[in-house]
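What follows is a single structure, and I will ask about it in a moment.
Omission of a single protein chain aside, the complex is shown with its protein chains in their original locations.
The first chain written gets the first letter, and so on, giving A, B and C; residue counts start at 1 in each chain.
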Amino acid sequence: MTTRTFHGIVPPVLTPLTADGEVDTASLERLVRHLVESGVHGVFVLGSTGEVAYLTDAQRDLAVRTVVAAVDGRVPVMGGAIELTTARVAAQARALEAAGVDAVVATAPVYAINDADEIERHLRAVAAAVDVPLFAYDIPVRVHRKLSVDLLVRLGAEGVLAGVKDSSGDDVGFRRLVAANAAAGSPLALFTGHEVVVDGMLLLGADGVVPGLGNVDAAGYVRLWDLARAGRWEDARAEQDRLAALFEIVFQAQGRSGDAAGVGAFKVAAQRQGLIDSTAAAFPVEPLDDETAERIEAIVRAAGLLGD
Amino acid sequence: MTTRTFHGIVPPVLTPLTADGEVDTASLERLVRHLVESGVHGVFVLGSTGEVAYLTDAQRDLAVRTVVAAVDGRVPVMGGAIELTTARVAAQARALEAAGVDAVVATAPVYAINDADEIERHLRAVAAAVDVPLFAYDIPVRVHRKLSVDLLVRLGAEGVLAGVKDSSGDDVGFRRLVAANAAAGSPLALFTGHEVVVDGMLLLGADGVVPGLGNVDAAGYVRLWDLARAGRWEDARAEQDRLAALFEIVFQAQGRSGDAAGVGAFKVAAQRQGLIDSTAAAFPVEPLDDETAERIEAIVRAAGLLGD
Amino acid sequence: MTTRTFHGIVPPVLTPLTADGEVDTASLERLVRHLVESGVHGVFVLGSTGEVAYLTDAQRDLAVRTVVAAVDGRVPVMGGAIELTTARVAAQARALEAAGVDAVVATAPVYAINDADEIERHLRAVAAAVDVPLFAYDIPVRVHRKLSVDLLVRLGAEGVLAGVKDSSGDDVGFRRLVAANAAAGSPLALFTGHEVVVDGMLLLGADGVVPGLGNVDAAGYVRLWDLARAGRWEDARAEQDRLAALFEIVFQAQGRSGDAAGVGAFKVAAQRQGLIDSTAAAFPVEPLDDETAERIEAIVRAAGLLGD
Partner (left out) sequence: MTTRTFHGIVPPVLTPLTADGEVDTASLERLVRHLVESGVHGVFVLGSTGEVAYLTDAQRDLAVRTVVAAVDGRVPVMGGAIELTTARVAAQARALEAAGVDAVVATAPVYAINDADEIERHLRAVAAAVDVPLFAYDIPVRVHRKLSVDLLVRLGAEGVLAGVKDSSGDDVGFRRLVAANAAAGSPLALFTGHEVVVDGMLLLGADGVVPGLGNVDAAGYVRLWDLARAGRWEDARAEQDRLAALFEIVFQAQGRSGDAAGVGAFKVAAQRQGLIDSTAAAFPVEPLDDETAERIEAIVRAAGLLGD
């Protein structure tokens, strides 16, 4: 499996939970099979959308093994190693590898206050801990620092990194990354994590997308990908506009936390489609209230995802 | 002149200065004539790139009158009213109107710590002070707050605002703004201020662009615009890639302020092309040093803008 | 008048306004006379609390001339020159000097994105524009950059700056500034702008205080100062605790902007004591609602400032 293996639509799969907070493996299997059958090009388990920060090691292991089994080799599986401490990130990466993922995704350290050199040593150590490829996960809204283009492309050229999942919201930076990567011979597979600007990001050269909203409308993102590949950019834009309208589900919960509103909306939308059983959120997050859920359901219905 | 008048490539024109810090009107005329003859669809005088924050009222007035005269009605002129105090912004707006601009551009208040209601009253008051259309200028990196989609579209629907210049770097927010504006009947002309993602922003529905780099390669941006209008998106992308490579000029000055590095690079690049006489910056900013200027010149030359 | 002239309790005087937004000179005179008769050691006109950012040049000039006349030489008057553009700050500084202030207070540039060298040139230029002493105003919440200890003490040692008004909320930085200033022979008069930690700041070596709450209870701050000077630190602490309880007035307005809540609370409290006629705020800020004003009045009453 080469770096070029990683491309296209790779949803960060939700972790469905039971009412008592355990991983609902039946729902997770069902969701993952649905994603694969919708044509996604990979799945990303244990990302922020997968509530990785809220899960214990045992829950994480159960989730990743469930996903790997459900995917059954049909598409690559990427897994997030999100933790304090390089040693623990490396341990999580090894656990992911043992569970069968095809690539590991890791951020810069959190809580610690590190500079670029320290982040580089951290990423090198995680890469050295596993045989599968490592993707850097650039998500300043959670990690509170931005990975530099220079660092990423240098580590790509050396073979330390196989790619980047960019959730920085910095489109200027992403274009600079695409250009610098191209100039270096494209060692990195470059994914954007922003689900409403996929048309433009594919146009400028993104290799793929990790759309949380892909849990809700995987087929839509696959169509968007296919239209872009076919050079039908205005049709791609129309599909993206439809998906952007659907993305309004994450803005329905007023006065709730970012995680409650975002992941919560995806869970409601997936549950209403029968993809998962429960909208339960990971402790200490509470699920969205009924009124919010109804507004979300109306948006999902308007998008044509709930039948007539 | 209707709101639809405002579209396309509208460079935020540099304010060339003499060595003693006065407006170099001969250079400014030459630059503006060059821009118009390159096919731009408008010019924006007294924006951040025009060093508005560093100029006195008299210098501002001289700059805008010089630009209006040089444009000579061939394209619309937008002018920035950037000040503390609603009353002073309104006074600047009236001065711009008296000098002949076709639209005024204003930010939320700076220094003051205001909420959305106060920002709304501020924008309403500025709009009421002039007969020409008002554009809101959303630039959190300088104003330290973000204008909301709801506020902008509501003021657009009411006719208070004619458009938005978005320099927020928030592409997700910009797409939401485009969608909400479309849903409201497109009262707003929507411009992006980010010069390296123009292809994607035009694809998703931007009405125009205010590229600082347009001072350096106006013809390139006009080509990009024309390719996009023709639906030749991959050619547009190639042109944008070329312009993005040229944009690396703003990253050459190490250890300098944002204004010194950015505006300074544009001035060096314009001066090397003979568009302006001097690279002098507005007090208290010093021009870029020779070594940096040489790196910038090399990039401009590589872009084919300096002959053989 | 030497730098040592500037010390003690120097309230940033409110700018009372009429219902139609003009400077209420009668109220301003009354307030200032009350402050001086309460024993303050100076007054600061046209600071953030004085709504300087909302006033026109003519209003500013009227305010400062009213204050200078009301003070009548009994204590020093400091005036804020808060503006975009070094040239305009210098012009404001000259206007303040012409109106009779004893010192000018200026911030780093706003809106512009400058580095330390540029800020230094800015401060030098403002200092050179006037004969009265210049104080640097360090207020990152509004200016969005922090002035460094090294810059401030160096400019103090050179005689460019006579002092600092520190509203940074960075008590660690303030102590470092006090220590570095002492090591340099104490060229700077160092004022804290935070009204609820005055006891500790005086203990560690502050030369004075610019308490917005001093508009509401000037006598309390004078007592606090006198107790500190007398080395009666635990009594000073008790007085500060009383004043800190009174400061809760600024937290009463829920869902309002920082300026509406803070200056608004001071105006309500001053108006309830008869020190000013109206709680009108500067456009585009609206005054606090009646319910909030009643909560503020109750706190002021509990502090013993409204008689029985």
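We take it that a residue touches a chain if its C-beta (ideal position, glycine included) is under 8 Å from a C-beta of that chain, and two chains touch if they have at least 3 such contacts.
All figures in this text were calculated on a predicted structure; none of them were measured in a lab.
J.: Among the chains you can see, which ones touch the chain that has been omitted?
T.: Displayed chains contacted by the hidden chain, ordered by label: A, C.
J.: Touching the absent chain in the whole complex: find that residue among A:His144, A:Arg229 or A:Arg301.
T.: Residue touching the absent chain, from the options given: A:His144.
J.: Which of C:Ala26, C:Ala58, C:Ala128 or C:Ala245 touches the chain that is not shown?
T.: Of all options in C:Ala26, C:Ala58, C:Ala128 or C:Ala245, contact with the hidden chain holds for C:Ala245.
J.: Using the touch definition up top, pick the residue from A:Gly231, A:Gly258, A:Gly274 or A:Gly304 that touches the left-out chain.
T.: If we include the chain that is not displayed, A:Gly258 is the one touching it.
J.: List the chain C residues touching the unshown chain?
T.: Per the touch rule, chain C residues meeting the hidden chain are 169-172, 175-176, 179, 194, 196-197, 199-201, 203-205, 231, 233-234, 237, 240-241, 244-245.
J.: Going by the touch rule given at the top, which residues of chain A touch the chain that is not shown?
T.: Residues 48, 53-57, 82-88, 91, 109-115, 117-122, 125, 141-144, 255-260, 283-286 of chain A touch the chain that is not shown.
The rule we apply is simple: only the chains that are shown with their structure count from here on.
J.: Using CA atom averages as chain centres, what separation in Å is found between chain B and chain C?
T.: From the centre of chain B to the centre of chain C is 36 Å.
J.: Which chain B residues sit where two or more other chains touch them?
T.: Not one residue in chain B touches at least two other chains.
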